[in-house]
Structure formats: structure tokens, C-alpha cells
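Structure, as C-alpha cells:
Of the protein chains in this complex, all but one are displayed in their positions.
Chain nomenclature is as follows: A, B and C, assigned in order of appearance, with residue numbering initiated at 1 for each chain independently.
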Amino acid sequence: MKYLVKIKDEELDLHVTGFLETTLNGSRQSIDLVPLDANRFSALIGTKSYVFEIYQQNGDKFLVYKNHTFPLIVEDERDRLVSHMKQVNKETQTFADIKAPMPGLVSRILVTEGGVVQKGQTILVLEAMKMENDVKSPIAGVVSMIKVTEKQNVEKNSILMRIG
Amino acid sequence: MKYLVKIKDEELDLHVTGFLETTLNGSRQSIDLVPLDANRFSALIGTKSYVFEIYQQNGDKFLVYKNHTFPLIVEDERDRLVSHMKQVNKETQTFADIKAPMPGLVSRILVTEGGVVQKGQTILVLEAMKMENDVKSPIAGVVSMIKVTEKQNVEKNSILMRIG
Amino acid sequence: MNRIKKILVANRGEIAVRIIRTCKDLGIKTVAVFSETDRKSLHVRMADEAVSLAGLKSSETYLVIEKIIAAARLTGADAIHPGYGFLSENALFAEAATEAGITFIGPSADSIRKMGDKTTARKLLKGTKVPLAPGTEDSISDLSEAKRLASEIGYPVLIKASAGGGGKGMRIVHDPADFEKSMVSSQNEARNAFGDSRVYIEKYLENPRHIEFQILADQHGNTVHLFERECSIQRRHQKVIEEAPSSVLTPEMRQKMGEAAIEVAKISSYYGAGTVEFLVDKYLNFYFLEMNTRLQVEHPVTELITGLDLVREQIRIAEGELLGYEQKDLAIRGHAVECRVYAEDPSNNFLPDTGFVHLHRVPTGPGVRVDSGIVDGMEVSVHFDPMISKLVTWDSDRKGAISRMCRALEEYTLSGVQTTLPFCQFVMKHPVFQSGNFDTHFIQNYFKPEHIEIDDPELIKNLAVAGLNAIHWFIRENKTENSGSVVHDRQETVNLWKIRRK
Partner (left out) sequence: MNRIKKILVANRGEIAVRIIRTCKDLGIKTVAVFSETDRKSLHVRMADEAVSLAGLKSSETYLVIEKIIAAARLTGADAIHPGYGFLSENALFAEAATEAGITFIGPSADSIRKMGDKTTARKLLKGTKVPLAPGTEDSISDLSEAKRLASEIGYPVLIKASAGGGGKGMRIVHDPADFEKSMVSSQNEARNAFGDSRVYIEKYLENPRHIEFQILADQHGNTVHLFERECSIQRRHQKVIEEAPSSVLTPEMRQKMGEAAIEVAKISSYYGAGTVEFLVDKYLNFYFLEMNTRLQVEHPVTELITGLDLVREQIRIAEGELLGYEQKDLAIRGHAVECRVYAEDPSNNFLPDTGFVHLHRVPTGPGVRVDSGIVDGMEVSVHFDPMISKLVTWDSDRKGAISRMCRALEEYTLSGVQTTLPFCQFVMKHPVFQSGNFDTHFIQNYFKPEHIEIDDPELIKNLAVAGLNAIHWFIRENKTENSGSVVHDRQETVNLWKIRRK
């Protein structure tokens, strides 16, 4: 099976020829892989020793190595086509949904629908874990929709507003 | 359900009236029990806090509390009858099967079939984990059968000989 | 002498566990209290007894004086240790315990009142040789009056909670235009954290270092300091990394500041363990910041350089014992560094993260100590502070202690939530931190989220190969077992497709 693996802006063509035999950009890589506890693995590639964790969250895959988390995108040939189409689609998107980074209480909303916001501007204050946390806009644009009100409790990842 | 629980020579009549409600020798005991990891539990009885492990090995149950292992015999009414019959049976038994306490190599056999042994006498030397381990007879009696020979590898719990 | 036999620990998390450990060392029985979410917590498991506080949030549980006194009565505890946070600096709590005939392990209610309230403390110290930063005499609630005073003191100013501590409610204001917003949000945070919205205003020092002195005083008038802790690495005005000793103090300065700290303790008739915090400016002038009338989060670094157990000293003092040593008997030995492990995402502005901890494996070995209250399967919830544990290392010198910290951080496994671990790794390897020459602006001056990323191309390629093969393994195992849960080697359960619960 041929895969495209994206990690840290690197794109690698990997070809799994058999279990634990991989071709990386054309050259063969043998790997000694053993599962440990939870989602952790120990891998020996050549003599190099790596312990890492693989997990999946909201459909995305992540690899954790020595407390560093790498998003890991693994696409087979069919996925690549779909992903390419999505990419084209995405480039025409100019809006951003602002999601709650944690469960909490909306303590203040600092913008109004129709207002213009700058990238990095604080648009809402979310009170959680006994602290006031500033939620900032990731893009510049117009506030097209506010889905919450002040003093409202929100769940993690619920949409707070849309910019653009 | 009524049970007889034997632990450390104590015999307790326990009656589980509902989940987490027990009657101990007639008086009611409420318990707050939560499972932790592996086979461990946290129990609060009154205000007293206990963390313990329950495991089963070769059909016997054990409770481990602060590194102390207690054999735990739990019998319901039907079991009690069977166990009573076994007990009667056991009292007429005067032989002991000597089992290998660990996998190893029989390095020397110090008795012969038909020989008389004392309780605590070393009857066989088992080489394991780079040490010579003395296997002793738990009872006094006559060696009725030797099932292994010197230089033979044995598995844990395999029968080495029978005394009596 | 009043020998304590059973201590109720009115706290949760790592500090409750840490206090229970010393009680066990001393043969003193322990009682834990717990909110509903903490039933499985380590402090409940480790204590001899545990009493439910029947509630979820801290305002329903760990902050309710009556419930805690009732739990102490129920179990016959003859003393209460408040830990830090929660009711630890609440004079009413100390009084309630004393009225119930229970020893409060901490200073008198009177000392707590004098020093716990930051404005009262400032008034008390005015005129002594303890240097104070310019600021308001009293706490202030009128917005326009506050704004006028801020202009008088001169921007930048700091708005601080009178009842405060731990950076909660603190706001820096550079621009008068931001004053109103900052004051309101400071008052809100103070109300939530301490049930007291009063704030006061102080001159904000540029590029200060935060250096504090540990104090111990018995009930017979003997007071010593246990040297300083350097706590300048902060985010959101809260400490993340601390060390002892500080790399900037000369022996002379150490002596001067230590004497000032002892004076603060004496003026408030202090007994027990306490901490006098100072700000040190770039010219090495120091100013009294506040006194914390309780055990500090970062107390282990002091324990490692002095060999003392501060909780044991607290208990001994509460029993009425003499300290038994004088200032001249104390010396600094080696160097200690502490990293706080928070459930926060350093690549996302240190936003707190929540979720279940799947795997928590702490480093051990030479020179490493971990104080932790978390175990596999436990939830980091929104209800409490996101601190998971404290990792502390010691060595005969600072360089060694930092090296051991780098090793311990790398060894630390915590899976399920984002943590400050990679941030701490960044700090330990940063030349400015290693030089010892930094201030409280270290994070804003030197840290960007991309700094915690790894850029070794061979490593990245190998991780990609390994990761792909691991995913392949999951797919293969799932196929043969035809189930979401894959049991391997009959020992471990592995399940990629289980979505991490947040």
C-alpha cells in the first residue's frame, strides 16, 4: 500500500511492502516495532530507539515523542484525491468558526455582529478554571454571527461565533 | 446471597443484601467501593479508606493489601456443602504431592523411592535463577513415587514426587 | 507539648498527598476530604480515613468551613493542615478550627489577617526597614478614584487582589485607557478566587525578578529564614519554574533580604512556615511584595537545599516544639530546580486543557523528586487548578540540577492532556535561563510556541516511518480481532480508535 505521510511540513512517500517493511521515498527501511502499554510503541530503526504514542482525536491522528506532539497526516491514494479537492475548496473559504477552547462561562463578548475585527484581537472572554481567558480571532474579518450570550455556559469545542 | 468468607483464620458470615450493602454476622455494613486500575479497588467502610487488589490464581482467590497477600475463601451455601465434603476427604489424605516452586533444572535428588523422610527435610535440589534451591518435604512419610530424574528440566508446578 | 495524633488535610491533589506522606513518616493518622469528582484521587486512597464533602465545585466542598470542621469532628482529628490555596489563608477557618478545639497547622488568625490582607501588611511595614514599592495605602473599589491614584503613582501600574496570592486577579496596566477593563476583570477574578473582590494598586516595576524567602518561626519567638527561592519564570503572573538558591544574590544581599524577611515575620508575631516575597529590580534593589502565610507550592526546592521537611517543621511548630536550630546552623547545600506540570497548552497561549490522563509515568533515579496527586484514568476537570504535579531535581550545582531536570522532563510520560512539559524543556535548554540572568518577562521576551517544536530531519523521517507502521499495526490487529479494542500480548490493551475524551 502506498501512503503519503505528512509530519512537520515534511511530506514522505511511504510504501508498506510487508508488515514492518517500508519503502521511504524509494529506499527500503526495516523497522522493529513492538506495542507497549496504552497507545505507545517502541521502534528500532537501524539501531536508533524511539518510544512514541499514537492517538486519534476528532478524526485527526497525532504522534507524541518525548512530550512533543506532531500532527500526523496519513493518506492513501484515494485519500489524496479527496484531500486535494478539499484543499481547493478550503482556499476559497475566508471565514473562521471560533470554538470554545475549553468548557466555561462566557464572561464578556467584546464585539458585535457586523463589527470588523483584526487578526489576534480579543473578541470574547471565557471564564474557566478560575481564570479569565481571552479568546482571540485567528483571522481579520467581519463578525458574521454570534452564537452565544454573556453568562452562558459553553461546552468545549462549541461554536461561539463566526468571523468572515 | 449468603456467604461464608474465610480470611486469616477468621470466618465471617456475610449476607449481601443489595449491591454495596452487606450484613456482617448480623449487623449491617455499608461500603463505598470503586474499581481502580487492574484488579484494584478503593473501599471506604465508615470513614476508613482501603486500597486492595483481588486476584485469582489456579482457582484460588487472593486479596492484597499494602503488599500483604491474604488467601480469601468465599463460599456460598452450596459451596459450603461441597467444601465440607472435601474437608472430610482431605483429613483422610496423608500424602503430599511435591510441586516445582519455579521452572528449573533438577540438579540433585536426595531421596529414593521407598525412603523415609522427615518434615522439613531437603528432598531435592532445583537449580533456577542461577541458584541452587532446596525443596523440602512438607510432611513426614515415605517417598511413594519420584516423577523426575536428575538433569531434567521441569515447569513450574509440575509434580516432582509424592510423599506418603 | 500537645502531640498531634490525627490530621485532617483540608486540601486535594499533590499537596494533600505530600502532607499525608509526612504524617505517615511521623506516625500521625490522616483524614482526607474529597469532592465527588475526587473520590478516586490519590489523597483519598492514601489517607487512613476519608470523608466526602458532598459536592462538585470548590465553593461547595473544599471552601466550606463548616463541612471541613464537621469532618474533623466525625473522625476525631485533633489538627487540620490547610495546604495552600482554598482555606489556607482564611483567618475565619483558623478561628473555627481553634474554637472547635482543633489545632490549626499554620499561623494565628491574627497573623493571617495582618499579612493575608496585602493592604494591611503594607500599612504595618510602613516605617520599618523593609522596603516597599510605591502604591495605594488601602484597597480601593471606586473606579475613578482608583484611576486618579494610578496616574499619581505613574504608569505602568499593577492592580492586585487585596486577599490575593498566586497571581490571581493580578493585572498590569500600561495605558490609562485600559485601566477600567483591567480593574473590572481583576475584581471579578478576585471575587471568584478568594470570595473577596477588593483590589489595590502598586507601582509596576520593569523587568523585576521575583525572589522570595522561606521563613520558619516557632511559638517561642525563634525565627529563621531558609534562604531564597528564585521564581521569575512566570506566565499569567503565576510561577511555572522555581529554583533555590537564586543565581543573582550575593551572600551580603542574601543576608540583608533574609533579615528583612525575618522582620516581616516578627512584626506580625508570625509562627509556622511562611514566605516573604520580594521584587528585585535590575539594579538589585528589592521591594516587599507580599507575605504568604502558608506552605508554598515551590517549598520542595528549599527542602532539597536545606535537608529539612517543611511539613514536618510545620507540625512540630504547631505542637509547640522549639525550632531547635538557629540561623547560623543553616547552610545551603547544592542547587534545586522545580518545574510545575500544568494541564495547559504552551503552544496555545498556555490555555488550560482538560481531559482524562491515560498514562502517567513519573521519572525517578538520582536527584529526582516528584510530588503528584494524579494517577492513570483520573480526570483533569474545569473545577480545579490545572496543576498536575511538580518535578524537582537536585544536584551539587545549578548546572547539574538543570541537566537532571532535562533528563527527568524527557522521561516524564503524561498522555491525555497537553502539558507544560515541552515548555519546561525549552526553558531548561535556553541559554538565557542557563546563564541565570533573566527576569519575570522571560516568557514574553524569549518564548514563541514554535520554539518547542523539534527540527531534526532524521528524527522526523524516522518518526513518520514508525508512526505509519504503528497505524498499520492497528489496522491489521483490528481486522483480525474485528473489534475496536485490541488486546495485545494478553497484558496490555491498546486502542487507537478510542477518541480521547475531553
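Note that in this section a residue touches a chain if its C-beta (ideal position, glycine included) is under 8 Å from a C-beta of that chain, and two chains touch if they have at least 3 such contacts.
Please read all numbers here as calculations on a predicted model, not as lab measurements.
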{"item": "Which displayed chains the hidden chain touches across the whole complex", "value": "A, B, C"}
{"item": "Among C:G101, C:G127 or C:P366, residue touching the chain not depicted", "value": "C:P366"}
{"item": "Absent-chain contact - pick from A:L12, A:V51, A:I73 or A:A96", "value": "A:V51"}
{"item": "Absent-chain contact - pick from C:D309, C:D353, C:D439 or C:E477", "value": "C:D309"}
{"item": "Contact footprint on chain C, counting only the chain that is left out", "value": "17-18, 21-22, 24-27, 46, 300, 303, 307-309, 333-334, 356, 358, 361-362, 364-372, 375-377, 395-396, 400, 403-404, 406-407, 410-411, 485, 487, 489-493, 501"}
{"item": "Residues belonging to chain A that touch the chain removed from view", "value": "32, 34, 36-37, 42, 44, 47-49, 51"}
{"item": "Missing-partner contacts on chain B, residue numbers", "value": "3, 5, 7-8, 10, 12, 14, 16, 19-20, 22, 24, 29, 31, 33, 35-41, 43, 45, 48, 50, 52-58, 61, 63-70, 72, 74, 101-104, 107, 125, 127-134, 136, 156-157"}
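Everything below uses one rule, namely that only the chains that are shown with their structure count from here on.
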{"item": "Chain B and chain C, separation of their C-alpha mean positions in angstrom", "value": "48"}
{"item": "Mean-CA-position distance for chain B and chain A (Å)", "value": "53"}
{"item": "Separation of chain A from chain C, taking each centre as the mean of its C-alpha atoms, in whole Å", "value": "31"}
{"item": "Two or more partner chains touched - positions in chain C", "value": "none"}
{"item": "Per-residue overlap in chain B, given as positions that touch at least 2 other chains", "value": "none"}
